[in-house]
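Missing here: one protein chain of the complex. Every other protein chain is in place.
First chain written, first letter: the chains are A and B, and each begins at residue 1.
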Amino acid sequence: MKKKGLVYSTVLAVALSGILAGCGNGEKGSEDGDKTLSVWAMGGEGKLLSEMTAKFEEENPGLDVKVQAIPWDSAHDKLLTAVASGNGPDVLQLGTTWVSEFADAGALLDLTEHMEDHPEFDPKNYFEGAQSSMMYDDKVIGIPWYVETRTMYYRTDLLEEVGYSEPPATWDELKDAASKLSKSGDDVYGLDIDLNDQVTPLIFAWQNGFEFDAKNPNFSSPEFKGAMDYYTSYFKEGISSPAKGVDIVQAFKDGKKPIFFSGPWMINVLNDQAPDLEGKWAVATMPEKENNLSSIGGANFSVFHNSEMVDESLDFISYMNEVDTQLEWMETSNTLPSRVEAWQDPKLADNEMYATFGEQLESSQGAPQIKEWEKIVQELLASIERVISGGADVETELKGLDEKAKGMIK
Amino acid sequence: MLNQMLKTTMRNRHPYLFIAPALLILILFSLIPITIAFVISFTDLNLKGLADWSSINFIGLENYTTLLKDTVFHKAVFNTLFYVVIGVPLVIISSLGIALLINYGKNLIFTVFRAVYFMPAITNIIAVAVVWGFLYNTEYGLFNYVLSLVDVDKVPWLEQPVLAKLSLIVLAVWKGIGINMIIFLAALQGIPNSYYEAARIDGAKRWQVLVYITIPLLRYSIFFVTVTTLIGWLQFFEEPFIMTQGGPLDGTVSMALFIYQRGFQFSEFGYAAAGSFVLFIVIIIVTLLQFKLKKSDVDY
Partner (left out) sequence: MPSEKSKHTFERWVVTILLIIGGLIVSLPFIWMISSSFKPESEILQMPPTLFAENPTLDNYISLFTNMNFGIYLKNTLIIVALSFVGLFFNAMAGYGFAKYNFKGKDKIFYLVLATMMIPGQVTMIPVYLLLNEMGLINTMLGIVLPGLAAAFSIFLFRMFMATIPTDLIEAARLDGAGEFYIFFRLIMPISKPIFAVQGILTFIAAWNSFLWPLIIANDESLYTLSVGLSLLKGQYANNFALQMAGAAFMVIPIIIVFSLFQKYIVEGFTTSGLK
């Protein structure tokens, strides 16, 4: 019995010392009297960013940069509590799809008055598509840090077999190539379209001349409807599979899904997971209809609305967005620089794959910057699912979507 | 008078002292926040409101009326009931069954079994998604491969609404066995051996022992497992979240997933809170019902 008591009191003692140690951990402040600039960055990028701050700290004596890495999956929750309590960082990385939501809530500082002091912030430095993510309600609320866009990944060898020594360059060619590939074997799907992807339907619509009108949602316009007819025809004709099937990398490797759309991260994924495939695949810019627009995404830097270190924050963002730092960052993190000038560097210009992405970035635009967009897209995806799996009529669905979108925007 | 009351309380202070620490924490970090959430359910609180409380408006019952008109919510309610009605009895029966089998022996191999059957409860969720995704895959999946050996056509496990619900139930039962099993195992130890010996002397058959001795003596833990499993399954979330995201055609969307997708993903906290309270009320009714039914039997 005595032994039991000992165990419990040990547990208590350990626990109590834990509390004390824990309290000691909090509010460390800066030991040496330096000011601390707090930066939130996401996932692995957060980890890598903390390795890049040394030079900036050197140039700015008396300033410590503390990068806190936040997992992607829970970043939204973390940001919510920051907005609710005002306990935010000074600088934060924000994915472009979240910009309008947090800008609308007033969580991001208006940088308009600082634009002239920091030449790096000039919108002209960045791809046209990325510029739209800098603005919300006529205020500058973010500076593009890195970008991504979607291009077409394809198996050169398999396309060659069906008579395409060049990648399909138009909608018609894409359809033709994909349907020929589908017929070339059992369980082959010429073009892989991920039904859960939010940007593919929009990309097709843009290519068909669609422009979203936030004041008067126009999904039932001929441009959008034409794009949806084209999109859904791939499923109706069995060229694309609505089922999840295998992971795309393996399907690509096996030749079951020889064409798909994806972003720059896929280059590394393919090199790592399908090393045998080297030389048998390539990337190409999007096939065109009226144009060959693709979507642009990535991440911005913003300053949290109640930061007390605005000048230091701006200096930090300027430093990170210098062309040289951006190039260094590209090599560290494998993300693409947002500054157009950086693309003249041989590291990008002479790399065939990257150059394709560079070309596509010139012809890209961002999703509409309204905070309801995510919600509207979910409805759009649900409509598409009803058309493809439930046999619903495209026109009725799109008219219904217009009404829903109107209700959401109000 | 007050003095009198104070004296009584002092004399009966022990139960209060025992429950006080846990209760205080629950009040502070659960009950008060729930009350706040209840108030939120009558507002249009969104991200903007969170940043600037003066922009929050009381909108009365609007969130609730919108919810009742939402056809996806109707589907979610139906699906949740489907999950609960089929899944809950399955979990209870299979975890009790496995606990009884494992309780059969005490040597090393049974010790290993205890750990093995607990494994689903500690398997990483990504591993669960990948492996079950493979099992259920229509074209390459193991289940369809086995079926093809006996000339059965491809079954679209996750691509047809009713079948997808059943597939998710199987997955959830698999995941839910472990914890309930060890609770039953612990409860089985509480049955004194003398009961079994007496039954054996009376010449009772095995099934008679099970039905007339073991199960009645497990009633406390069966009640506990039923109540908590029902609460858990009414909040069915993780399985559709990782496997189907609610599809196909909202065929697997549950109430909890609906609340998450429609409320939290778009930061519409007022709407999410309203959805949560509808769910909350359903769970309270179901739970109280069980307590009332149980009451006539024994003091729980």
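Everything that follows uses one rule, which is that a contact is a pair of C-beta atoms (placed from the backbone, for glycine too) under 8 Å apart; a residue touches a chain by one contact, two chains touch by 3 or more.
What you see is a predicted model; the values in this text were computed from it and never measured.
Here one chain is not drawn; of B:42, B:117, B:157 or B:233, the residue touching it is B:117.
Among B:76, B:158 or B:183, only B:183 touches the chain left out of the display.
The chain not shown here is touched by just one of B:61, B:85, B:101 or B:215, and that residue is B:101. Between the chain not shown and the residues A:59, A:77 or A:311, the one that touches is A:77.
What subunit B contributes to its contact with the hidden chain is residues 12, 14-19, 21-23, 25-26, 28-34, 36-37, 50, 98, 101-106, 109-111, 113-124, 126-128, 130-132, 134, 137, 140, 142, 145, 174, 177, 179, 182-183, 185-187, 189-190, 192-194, 220-221, 223-224, 227-228, 231, 235, 237, 256, 259-260, 264, 269, 272-273, 276-277, 279-280, 283-284, 287-288, 299-300. Panel shows subunit A; residues 1, 4-5, 8, 11-12, 14-15, 18-19, 21-23, 25-28, 38, 42-44, 46-47, 66, 68-74, 77-78, 80-81, 84-85, 87, 95, 148, 246-247, 249-250, 263, 265-266, 268-269, 272-275 of it touch the chain omitted from the view.
Rule of thumb we're sticking to: only the chains that are shown with their structure count from here on.
Across the interface of their complex, subunit A is touched by residues 46-48, 50-52, 133, 137-140, 156, 158-159, 245, 247-250, 261, 265-267 of subunit B. Interface residues of subunit A facing subunit B in the complex, by the touch rule stated above, are 80, 83-84, 101-102, 104-107, 187, 196, 242-246, 305, 374-375, 378, 382, 385-386, 389-390.
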